[in-house]
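Just one protein chain is left out here, and the rest sit where they should.
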Amino acid sequence: MMKLTRVAVALAAGLAVSVPALAQDLTGTLKKIKETGAITIGHRESSIPFSYLDDKQQPIGYAMDLCMKIVDAVKADLKMPNLKVNLQPVTSANRIPLMQNGTIDLECGSTTNSVERQKQVSFGPTYFVINVTGAVKKNSGIKSLADLNGKTISTTAGTTSVPLLKKFEKTAHVDVKEIYGKDHAESFLLLSQDRAAAFIMDDILLAGQIANSGNPGDYMIIPESLRQEPYSMMLRKDDPQFKALVDKAIAAVYKSGEIDKIYAKWFMSPIPPKGVNMNFPATPAIKEAFANPNDKGVQ
Amino acid sequence: MAYNFDWGVFFQELPGGEAEYWQILLDGVGWTLAVSALAWIIALAVGSIVGTIRTTDHPWLVRLGNAWVELFRNVPLIVQLFLWYFVVPEVIPPLKRWVVASDPSTVQFLMAVVGLGLFTSARVAEQVRAGIQSLPRGQRFAAMAVGLDTVQTYRHVLLPMAFRIVIPPLTSETMNLIKNSSVALTIGLAELTFRAREMGEYTFHFFEAFTAATLIYVAISMTANRVMAFVEKKVAVPGYIAGGGK
Partner (left out) sequence: MTFDFDVIQRSLPYLWKGFQYTVELTVIAAAGGIFFGTLLALARLSSTKWLSLAASGYVNLMRSIPLVLVIFWFFFLVPLIAQSLTGAERPPQIGAERTAIITFIMFEAAYFCEIMRAGIQSIPKGQVYAAYALGLSYGQAMRLVVLPQAFRNMIPVLLTQIIILFQDTSLTYVISATDFLGAASKIGQRDGRLVEMYVFVAVVYFVISSTLSFLVKRLQKKIAVIR
C-alpha cells in the first residue's frame, strides 16, 4: 500500500513536468539558468546539520545534499553538463528578499514552510519535520513544559517559537519571562549560564546545540511539542516549471530509498567539523514526509 | 519577482495575538529613546572629564585618561556589548547573582546603557581633547598671566571655547549614539531595529518594516540635530568662521 502511493506520487510528479525542448519555451528560473549558464544556491553558514560551512569553508549538510540532487536534475533536463553552481551565504533575515530580488534561485537551509510565507515564496517537498519544544538542564528538575511556570526561558529573536510560546502561555495558564538571543548559540549560552531555565526551539536545533556543548550529558530535551513544522527548500513563487522539476527530483530521491542513506549520513553518524553525532532517528512525521512527498505549509 | 507591498501589515495582529505590529514598533521606539538618553548623559559626563584630564600637566591623570580612551574605543561596540552581557557577569559573582535574580529586560537595558555610554565616552573624550588642544597656546598662557589657577583656566577660558569648537563633531556623536543604540538588539533588547526585524521575520514584509524604522530614525535624529544646531548658533563666538560661510 505504502509502496503504491509512493509510485503514484512519483508518477504524478513525473507527468506534471513537461520538459521543454527549446530554450524559448523555458520560463522563470529555468530560463534564467539556461541564459546565464549558472544557478545560484543560497546556503546557511551555521545551520547544523542542514547547511553549514566545514573547516574548508565549503557549505555542506543534509539540505545541501538534497539541493545537489536538484542541480543534477537541472543539468540533465536542460542538457547543461557544465552548469555553474554559485553559492551565496544567506541569513534568516535576508533569505526571502534575496530570493525575491533574484540573487538566489534556490535556498537550502532550515526554513519552515508556512502558509504565511507561501504568500511571498514557494517551497519544495518537505524534507524534515521538527517539534518546537524546550531544552533544560537535567538537574533543574523540569520534566515538562508546564513545569516552566514562573521561570525565565530563552529563545532566538525573530523565530516562530516566540508567538507559539505566547499561545501556550495563554492556553496552559503558565506564566514565563522571555530573554532573546540573537542566534541559537547565544540562546543556548543563556541556558548554560543558568540565566534561563529552558531554551525553547526546534528540537533538531536543540539537539545540535547540546551535541556541540562542552558537556552534552547535562542537558535533556522535553518530550513534548508546541507544534510540528515542516522544513523545505525555498524557490521563487509562480514559477511552475522550476517547481515541477524540484518536486520531481526530490520525489525520486525519496522513492529510490536513497534518502535513508542521506538521512543516516547527517543525523545518525559523526559529522564534520568536530565529529559530533546528532543521534536523531527519523520521527514518524519525517518518515511520513518521505513516504508522501508534499509541500503543505504549517498553519 | 514581484514584491507584494501591503502597508496594512502594521495593523495586523502578532501571531501571539497580544498586540498589533505598530504597537510593538512604538514600544521599540520607547526603548531606543530611553537607552539613548541615559547613555548620552553617561557619555557626555564621563567623556568631558576624561577628555579634560588628558590635557592637564599631571602625567598620571593623562595616562589614566589615555588608557580609558584606548580601552573603550579600540573594540567594536557589538563585541563590547557581548562582553558586558555574557562575560563580565561570569567573572564578577555578585553581579551574576543580581543578573540571575533580576528581570531580563532590566538587565539588558542597563547593560546596553553602560556599554553604549562608556563606548561613546571614549569618543567624546577624544573630541573634547582635540578641541582644547586646537586652541592657541596663548590662551592658556594669557589665563595664567592674569593669575588664574589650573581649574579657573579650564573653567573660564579653555573649556568654554573648546566646547564651542567641538559642537559639530559632538552633534555627530549624539546622532551616532542614537543609531548605535540599535546595536543593543544583539543582546536581545527589544528596541526599534529589533522590532522591525521581528516584524519582518513574522510577516516577511521586510521592506515595509524597515521603511517605517528608517523614517522613525530620521525623525529622531533630525530632532536631535536641530537642537544641537540651535545650541551651536546660540553660543557661536564672533570672529571664528561661522556656519554657512558668511
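First chain written, first letter: the chains are A and B, and each begins at residue 1.
Definition applied: contacts are C-beta pairs under 8 Å (C-beta built on N, C-alpha and C of every residue); 3 or more make two chains touch, one makes a residue touch a chain.
All of these numbers come straight from a predicted model, not from anything done at the bench.
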Any idea which of B:Leu26, B:Ile78, B:Val114 or B:Leu148 touches the chain not displayed?
B:Ile78
Out of B:Gly8, B:Pro94 or B:Pro136, which touches the unshown chain?
B:Pro136
Full-complex touch with the removed chain, picking from A:Arg117, A:His184 or A:Lys237, is A:His184
By the contact criterion defined above, which parts of subunit B meet the unshown chain? Give residue numbers in ascending order.
1, 70-71, 73-80, 82-83, 86-87, 90, 123, 126-127, 129-130, 134, 136-138, 165-166, 168-169, 171-172, 175-176, 179-180, 182-183, 193, 206-207, 210, 213-214, 217-218, 220-222, 225, 239-246
Given the full complex, what residues of subunit A touch the hidden partner chain?
32, 45-46, 48, 52-53, 55, 57, 88-91, 93-94, 97-98, 101-103, 183-186, 188-189, 209, 212-214, 273-274
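Going forward, only the chains that are shown with their structure count from here on.
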Can you list the subunit B residues touching subunit A in their complex?
1-4, 14-18, 86, 89-90, 99-100, 103-104, 108, 185-188, 190, 194, 197-198, 200-204, 206-207
Subunit B partner, complex, touching residues on subunit A are 92-93, 96-97, 100-102, 116-117, 119-121, 152, 157-160, 162-167, 177-182, 186, 189, 193-195, 236
